[in-house]
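Sending over a structure as structure tokens; questions will come in a sec.
Note that this complex is displayed minus one protein chain, with the remaining chains in position.
This part shows subunit A:
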Amino acid sequence: MATFKEFRNKVKPNWCPGCGDFSVLAAMQRAFANQGLEPEDVVLVSGIGCSGRISGYLNSYGFHGIHGRALPIAQGLKLANRDLTVVAAGGDGDGFAIGMSHTIHAIRRNVDLTYIVMDNQVYGLTKGQTSPRSEMGFKTKSTPKGSIESSIAPLEMALTAGAGFVAQGFSSDLKQLTRLIEAGLTHKGFSLINVFSPCVTYNKINTYDWFKENLVNLDKEEGYNPSNRMMAMQKLMESDGLVTGLIYQNKERKSYEELIPGFDETPLAKQDLRLDRSAFEELVAEFA
């Protein structure tokens, strides 16, 4: 069985020292190892951004695609080979701006994969522009007088889209984040894990200290019931989304793969492609 070290490679991340993304990488490595996975079982599909670089830092299969499209690539991959553990990851711009439509439809579709958003409320790679997660008034290069658009509430959005698994982590709490990723991996269907992963270079508002002051840990909330969708919604609205932990899980909802008529247990990628003669002749007969 692989240890978390076997999910490390020798590439030195080009993230700034202190970037929240380091912890996301470490949590993933631990979660894969804890789940008894081998590097070749895992494919990390990532988007474009500082966060998107993560697929190059993990010792597993990795696909670093184009901006905003990690989810459709990951879904195509999972449908091709349902034996693989497919994880998609990317930034808040990747998932909630250019790729927002894919995020909503991936939630609706419910292919069995885990999606980790490294949410730093800013565009890191392009050097500090506003993101759909930036607060109103947030000053950046692209909003010198402060953002005049409201911030999106991704988890409430996910709940209304019918998500079966919604969680939120924070880069400073490696233990909780690892546990949440593991829970996502074992959930049958689409799991969304938003992670507050501070950008120490371009976001001087939502800093580690700011999150420590403002976040509420649901693990410690007595009486919080993550299988209650109404409660989840209420909690998110009350706290302005500033919570961590497992927010909502519906264990009953069937995954897309389970619902496809006639979809085989054997992955498509391992099936024989040849048609036999009689099957071919039957198909052709329709046009005679």
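Convention: a contact is a pair of C-beta atoms (placed from the backbone, for glycine too) under 8 Å apart; a residue touches a chain by one contact, two chains touch by 3 or more; residues count from 1.
Note that contacts and distances are computed from a predicted model.
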item: Name of the absent chain as recorded in UniProt (options "Branched-chain amino acid ABC transporter permease", "2-oxoglutarate ferredoxin oxidoreductase subunit alpha", "Cytochrome c oxidase subunit 1" or "Acetolactate synthase small subunit"); value: "2-oxoglutarate ferredoxin oxidoreductase subunit alpha"
item: Contacting the left-out chain in the complete assembly, out of A:M136, A:I205 or A:I260; value: A:I260
item: Residue of A:A27, A:A74 or A:A232 in touch with the missing chain, whole complex considered; value: A:A74
item: Residues of subunit A (touch criterion as defined above) contacting the omitted chain; value: 6, 8-11, 38-41, 43, 45, 53, 55-56, 59-66, 69, 71-81, 83-84, 101-102, 104-105, 109, 260-264, 266, 268-271, 273-275, 277, 279-281, 283-284, 287-288
